[in-house]
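What you see is the complex with one protein chain gone and the rest in place.
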Amino acid sequence: MELIGIFKYLYEQLVATGIPQVWVDLISLVASAVIIFGVLALIALFLVWWERKLSADFQQRMGPMLTGWHGLIQTVADAIKLIQKEDITPTKADRPVFFWAPIICFVAAFAVYVTVPFGEGLIVSDLNIGILYIVAITTFTVISLLMAGWGSNNKYALLGGMRSAAQVVSYEVPMIVAILSVIVFVGSLSMVDIVESQALIYQWYIFRMPFGPIAFVIFIIAATAETNRTPFDLPEAEQELVAGFNIEYSGMKFAMFFLAEFINMFTVSAIGATLFLGGWQGPFLPSWVWFLVKTFGLVFVFMWFRWTYPRLRVDQLMEFSWKFLLPLAFANLILAGWMKYSGWFNW
Amino acid sequence: MTEGLRTEEFQVNMGPHHPSTHGVCRFILTMDGEVIVRAEPVIGYLHRSLEKICENRTYAQCIPVMDRFEYCTSMCCNEVFALAVEKLAGIEVPEYAEYLRVIMMELNRIASHMIWYGTTALDLGAITPFLYSFREREDILDMFEMTCGQRLTYNYIRIGGVSKDIPPEFIPKCKEFLATIDHKIDDYERMLTENPIFMVRNKGVGTLSPEMAIAYGVSGPSLRASGIKYDLRRDDPYSIYNRFKFDIPVCHNGDCYDRYIIRIKEMRESAKIVRQALEQLPNAEVNTGKMVKANFKPAKGEVYSRIENSRGEMGVYIQSTGDTKKPLRVKMRGGSYNQLQVMPELVKGVKIADVVAIMASLDIIMPEVDR
Partner (left out) sequence: MFDFVKTVLIALPKGFYTTFKHLFKKPVTLQYPKEKMPMAPRYRGLHYLEKYEDGSERCVCCGLCASACPADAIYMEPAENEKGERYSEVYEINLLRCIYCGFCEEACPEEAIFLGHEYEFSNDSRDAFIYTKGQMLANRPTKEKPFKKIIRKVRRIF
């Protein structure tokens, strides 16, 4: 609440200076873009550190300890190192494709946050097609991975790129169907409407028996595949394809892929928290704290997945998606629609 | 539709700098998309000419060279060479030293299987089991370090006995280790054994039929996974293995999953053997054996000794002329070589991810192949 107050105050000050409304809007847009970029860059750096620390805890190690308190600024040091590194482009690479791939990946990762509500009123723009926009933008990642795989002119990279295309396309479908079952209940694509429809804890979609939990599980599984994390990290399967699509990337370009991956993980967690866990809703604490708590809780689950399970094989991955997840998601959607129509559990 | 599309096979060079080829093995994979059409192993990147080195060393000096033969189970390498020379020269090893040898070899087998467990999980994408198994392996290496002074190349089992008696703190530490090892292996199993992802990755993958296994000379756990109950500790007992009660686990499908189960069970069996050996260890007479001198010359003749290593039958053939201090010919046999030769048959038609899984389950280690 305080945060939104500050923003409101600044906006009013800007209006009071008497400059034309177009400029006010432009300035506030740029300012919010910068704020979002800064916050997300911080979150990405924090997530990299957290993942390393958490993996260390799972494995009874210590993880980074030397740079800062418990290695807190280790990621910053790593980022500086990566910026300093030579940016190598292979001679036989398809240069424009190779160059643009990480940039598309990076930009797409950030562009999603236009419609993610960080708190009550803390949203850049409440589009009425919010969730559709998010789903559309996250799909851009696969194009960039495919470009990276093709542009590198490396067989491992190509295999990784192809795997990623196949994987993301097949997991996109059950994920959207799972999201759709929530949308059927809300009756709106706007993120704010979705959050506002689950004001009380029993109204959270994860607790709407019986379709909610199923949709949530489908969403989590598909989201893990979407963000290329273990057990679905086939595009960069280190033990098979060495590093998959980013095998030829170094320096800042690699860092862009790397950060985008972590931001994507945060994105899907934020969507999951918004759709199923009530977004910013919660008592006592400010709304944005609730949002962050829920999102980081989901991020923890993703990391827990990664440090526990082995990886699937590519054909098993496809089979799982098309033969199990997709029928289940459709059945669930029909169930949700019927529940909505008949008014059961429609509290 | 298909007429317009042109597909072609392509070659991928897997190794020698590949993260999951366990050292420096190189495969030339001919692939059709993700499917392997042909695989050709290229060996020799870790060749150190150990056989020739041994032929230019005295018998006693060969033992530290043997340490490098298969560095995951150096104790067994020491033992196989010592056994060969003892057979050749008719040297008796005191009972106490035999017990120490068995304890060390079985601990080393557990350590070696722990490496295998960790790297198998790692090759399938699970990173955490690797660190759990290496945590326990560290305890074993600590025990070796306090006994012989090294953690990897022990130079402990010598011709005629063992080099040093165990330190007094060894037995309590070993007992403590044995008390917890079963729980730790339970932990390992909880991570993988019934995990559905692990099962679909391993069941029915890389099936090695018993006929093919025998034809290629596959031995050790990989052979027992194919349903053949053949273990040199029972079938050709060396040292004092006939004094211990232990099971030889056998599975029948011969796929990667069975090879996993066999090795997990073997860890428990080895722990059993060490427990019995510690109980039976004769306290009355501490005799670590009389080791042969540097100018030791065995009689003219030839000998082949073999033991059950964690990767199959490990053997050494020695030919002695009888008038020099050095062996005329030394030939080493490692289980990994045969298991690598069967790889091209097993990987035909599987996905590239399975190549990694099969290689991990066969537990190939390159120093043993290249020598």
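For this structure, a couple of remarks:
The first chain written gets the first letter, and so on, giving A and B; residue counts start at 1 in each chain.
In this text, a residue touches a chain if its C-beta (ideal position, glycine included) is under 8 Å from a C-beta of that chain, and two chains touch if they have at least 3 such contacts.
Quantities reported herein were computed from a predicted structural model and do not represent experimental measurements.
Only one residue in the set B:194, B:211 or B:279 touches the chain that does not appear here, and it is B:194. Across A:9, A:37 or A:304, the residue that sits in touch with the chain not pictured is A:304.
If you put the hidden chain back, the residue from A:40, A:56 or A:180 that touches it is A:56. Within the complete assembly, B:163 is the residue of B:163, B:270 or B:309 that touches the hidden chain. Residues of subunit A that touch the chain left out of the display are 56-62, 65-66, 304, 307-309. Contact between subunit B and the unshown chain involves residues 57, 60-65, 67-68, 128, 132, 135, 138, 142, 145-150, 153, 155, 158, 163-165, 167, 187, 190-196, 199, 288, 290-294.
The rule is short, and it goes like this: only the chains that are shown with their structure count from here on.
Contact residues of subunit B toward subunit A in the complex are 10, 12, 18-20, 34, 121-128, 131-132, 135, 191-192, 195, 197-198, 200-201, 351-356. By the touch criterion stated above, subunit A contacts subunit B in their complex at residues 55, 58-61, 155-156, 159, 163, 230-231, 233-234, 237-242, 307-316.
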